[in-house]
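Just one protein chain is left out here, and the rest sit where they should.
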Amino acid sequence: MDPERRGDLEEFRASTRAWLEAHCPSAMRTPARSADDDVWGGRAPVFPNEDARVWLERMAAKGWTAPTWPREYGGAGLSRDEARVLDEEQRRLGCRMALKSFGVWMLGPVLLEYGTEEQKRTFLPPTARGEIRWCQGYSEPSAGSDLASLQTRAVLDGDSYVVDGQKVWTSHADKADWMFCLVRTDAAAPKHEGISFLLIDMRSPGVSARPIRLISGASPFCEAFFDGVRVPASQLVGTLNGGWKVAKALLEHERALISKMRDAAFGEDEPLESVAKRYLGTDDGVLADALLRDRIAQAGMDSLCNSLTLRRSAETMRAGRPPGHETSMFKLYGTELNKRRFELLVEIEGYRGVGAEGSDVSAEELASTRAWLRSRANSIEGGSSEIQLNIIARRVLGLPE
Amino acid sequence: MDPERRGDLEEFRASTRAWLEAHCPSAMRTPARSADDDVWGGRAPVFPNEDARVWLERMAAKGWTAPTWPREYGGAGLSRDEARVLDEEQRRLGCRMALKSFGVWMLGPVLLEYGTEEQKRTFLPPTARGEIRWCQGYSEPSAGSDLASLQTRAVLDGDSYVVDGQKVWTSHADKADWMFCLVRTDAAAPKHEGISFLLIDMRSPGVSARPIRLISGASPFCEAFFDGVRVPASQLVGTLNGGWKVAKALLEHERALISKMRDAAFGEDEPLESVAKRYLGTDDGVLADALLRDRIAQAGMDSLCNSLTLRRSAETMRAGRPPGHETSMFKLYGTELNKRRFELLVEIEGYRGVGAEGSDVSAEELASTRAWLRSRANSIEGGSSEIQLNIIARRVLGLPE
Amino acid sequence: MSAGNTPVSLVLTEDQESIRRVARDYVQRSMPTTHLRALRDADDALGYAPACWSELAGLGVAGMVFPESVGGVGLGFAELGVVLEECGRTLAPTPIVSTVVLAGGAIALGGSEAQRQQWLPGVCAGERVLALAHDEGTRHARYRVATRAEPVAGGFRITGEKTFVLDGHGAEALVVVARVDGAVGDRTGLALFVVPASSPGVAVTRTPTVDSRNVARVRFDGVVVGVDAALGAPGDAADVLDRVLDRGAIALGAEMLGGALEAFERTVAYLKTRKQFGVPIGSFQALKHRAAQLFCEVELSRSVVLAALRAIDAGGPDVPVLAAAAKARTSDTFVRVAAEAIQMHGGIGVTDELDIGLFYKRAKVAAMTLGDGAHHRDRFARLHGY
Partner (left out) sequence: MSAGNTPVSLVLTEDQESIRRVARDYVQRSMPTTHLRALRDADDALGYAPACWSELAGLGVAGMVFPESVGGVGLGFAELGVVLEECGRTLAPTPIVSTVVLAGGAIALGGSEAQRQQWLPGVCAGERVLALAHDEGTRHARYRVATRAEPVAGGFRITGEKTFVLDGHGAEALVVVARVDGAVGDRTGLALFVVPASSPGVAVTRTPTVDSRNVARVRFDGVVVGVDAALGAPGDAADVLDRVLDRGAIALGAEMLGGALEAFERTVAYLKTRKQFGVPIGSFQALKHRAAQLFCEVELSRSVVLAALRAIDAGGPDVPVLAAAAKARTSDTFVRVAAEAIQMHGGIGVTDELDIGLFYKRAKVAAMTLGDGAHHRDRFARLHGY
């Protein structure tokens, strides 16, 4: 980075820090205690407290809920480096995320690339302000890892598409206002060439959603059903039957998001060794269980190496060199690490790590049990580990089909 | 087993024990110290001492070098149960194997099934007496795991086949008298349907052999070359182009042999924990290295479970119930266990486990280093682990192609 | 196990095969996985169905390993193992391990004839549920007993707290492991007492587990028992405790073998039917190889469980080693198989709707119960003197 840009960036850092210190309510500088503290916005937004509402309003007014988006679409027009600084300064202050939004994280970037001017103007500003809550209609029961074999049909009828079918694994479909959705618009074409990308208002007649219970208990995931749902043709993103390109671009954003959130999540949890000291005790300062200790150290090292690799990848990109297809590696390794972490946590807690609700275990123990069970899905959702391995083998290593 | 048969068997055990005690020279009741003590027979047999020659002659005269073969072909006509008793009694007395022979172990059973009367009379008795030393001409450089893609050609010319090509991984080809060999006799047919099974005299003009050096050092393996070698048509086993069936039958015998020898080998070696005590020391009777101790225990348990599974499989067959395709499992698991054992051994010995010739390590340490390197081939030779996994998936689990 | 022996066979006899058929018929019909789900969804206080336990007892299961002199059937662990394997296949909750193998086993192995006659006929009839109160911390440890039994006039006063007592919340009486001498961790100084759950000073708290079973925390707050409550001579209970825990590990291993087999077979079936990219996912070589590896692990588990069960019946000296090997292997194999079953089922594998998650939860809890893989490798090593 040239010195001038670096100087600008340090200036930006200073002003950002000052603004955050002045405007982030103190209650928003404490760690979120649970998912109930998350702010997802939407038509009927739920805030854990008044400060959370104020914090969202202030951030949205700055365009900092979607910092790299252009100002005219509700963003702040920041460079990647500036956005990173904003992120770092928020972490430094311990600011909670003002808005969680699939619209900002996943839809926004592809709408900026593939959307019409009208679509951008219609959807991006209210999304950045947290007024539209989006959900993602990708997976289907019979498709699974073979996403492109999806069956939900959309048939053009006048100036509307009529949508029939079923989605599954749609996070918060029961609470979302709109869905970005893959539909089949040409059943005769090869499977990747008959798919389109539609935006669907979840209030439309014929849409319904039902939450899915997981092995870990209640979940944000839903099944969503479409029964003759009419969707205005203006809500098609990209070209008719050209949705697969949009879908793939969005998946890249999702994968990057998952590995980033995983990385962030690690920092927040109590280190395994600290939990282990409480449950297993120490001899002369050394964890009493040599075998668990070895596995904890392995997990700690692997987590360090993974973080270093994420950093190297980001630096490579910033240095203007082409990155590899590393998102697959990060998705794969990050989720396997997470599974390993929670398995270890449960083994460390022993009998107290496998208690069910109603047992005399603590809230933390119960949470770790749920997190352990929930983590089994990490290597399946968002592209299974097997799919990531296929991608690495083919695109990174160039192994033949 | 009915009581009468059991009674007969105990009588057989008693007489066998008496004979062995009377006829097995005492020097032949000590453990073999190295491969140099092995007796392979052949036209120019090498015996470590006179006792070894006497022992082979006496066993061959009883037909006990090939105990289950019919008497007219040099065997003793024993039942499976009797052969097992003979085996047990030899082990009990610590008798060395009077004859090691690929002819007895591998060729004999298929010749009994597929050979002509003339072939049986010509080849089996001298094989049982240790007068013919056989080698196996299966693998080829370009074939590998895809054995059936072999290229060595045999073209009928008058009453002889003319053989051209190359074999590899042929044990003792440089010392063997004869080879049982797979050749391609119909290049146009599907690959499994153009293969024939030939017996080739290694003294024939045009045959040459060259030993292969392995990562562990010198080896019994050779490359064998055939340059216009004429083989009488009477030395075809089974039908022309029907050699694949014979080959597969022989492979089953080879796999069973490998897992059996592996199992036997385990019993003879010093237990890992006993080596570990010398190198790592103990605290309060417990091995000082908790991590290696855990892995040694795991290896010990897995070895126990593997032996129990071999026993269960043998009993299932004896009980007249159909066995599964378990030879693949035993080949796979036995060789992986062996690799694991030697890796552990080298890690236990530490610096003294990685010495090269000329270093100040002991002969035992040098032997364990070589055995460790040699063991890397276990999961490749005789059908790689990948091939065994394919077989289990397809034939045992019935998973689709 | 050395060559030259003629050890007991590892192949099921025809009688054992018919016991399997009877057990399978009953369990599949009356206690399929929906049975466990119903108990779970009702937050059932016992965690198993007494009616089913009565019926199983009627089939001879409760008395299977006890002699006829106490109302038993006089068969062995080879037979009980077959039943446990079938129960494992449907995750059927029963008090077999707690009542028959652990507490009942302690009374049978350590009790006087009077004590045996007092308790075991009820156990064989399926009328009495007992529990072994042994562990105290967050994991199984054989001699880590801090609970004290202090001599008082005519008996002992017991003080301590026990955790993870299998079926302890529904047991009529508890066989308590307490210490009359020595320090925590010592093998010497242990004693076993049969304590009615209704005794003053006994406090039982149900602690449900994630596999939808119930274990209990049991406090003994100066509980006074008579000398006749002791099984054998107080202070010398380690031999009986060792035998009981070995049997428990083997029995639980048999149940886990059933669970592993079922999870594996369901997964193989799914691999054959589920299609992705236009072909059955079982045609993908990476999944094939993983399935084939699991097959080997399961087969090895089967062998060691069968050998261990038969070794109990044969009274061989190899029971402790085989118990350690059986429990270590079934623990590791069941968890691995169930985890792979989830992964290979994909999304539906993590839904509560599918049974696969139930197997995974059970695998993890059962693996911890009576010692996990690492615990039993340690024990295996100790038994081999290293």
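Points to keep in mind about this one:
Letters A, B and C name the chains as they come in the text, with residue numbers starting at 1 for each one.
Keep this in mind: a contact is a pair of C-beta atoms (placed from the backbone, for glycine too) under 8 Å apart; a residue touches a chain by one contact, two chains touch by 3 or more.
Since the model is a prediction, treat every value here as computed from it, not as a measurement.
Listed residues A:T152, A:N306 or A:T369: the one in touch with the omitted chain is A:N306. Only one of A:E21, A:E50, A:E72 or A:E88 touches the absent chain when the whole complex is considered: A:E88.
Within the whole complex, the absent chain has one touching residue among B:I212, B:L257, B:V286 or B:M317, and that is B:I212. Within the entire complex, the positions of chain A that touch the omitted partner chain are 88, 91-92, 267, 271, 273-274, 276-277, 282, 285-287, 293-294, 296-298, 300-302, 304-309, 311-312, 315-316, 319, 321, 326, 329, 332-333, 386, 388-390, 392-394, 396-401. Seen from chain C, the chain kept out of the figure touches residues 284-286, 288-289. On the side of chain B, touch with the chain left out of the figure occurs at residues 139, 141, 144-146, 149, 168-169, 212-217, 279, 291-292, 346-347, 349-361, 369, 373, 376-377, 379-381, 384-386, 389.
What we mean here is this: only the chains that are shown with their structure count from here on.
Between the CA-based centres of chain B and chain C the separation comes to 42 Å, rounded to the whole angstrom. Separating the CA-averaged centres of chain A and chain B is a span of 56 Å. Residues of chain C found to touch two or more other chains are 374.
In chain A, the residues touching two or more other chains are 291.
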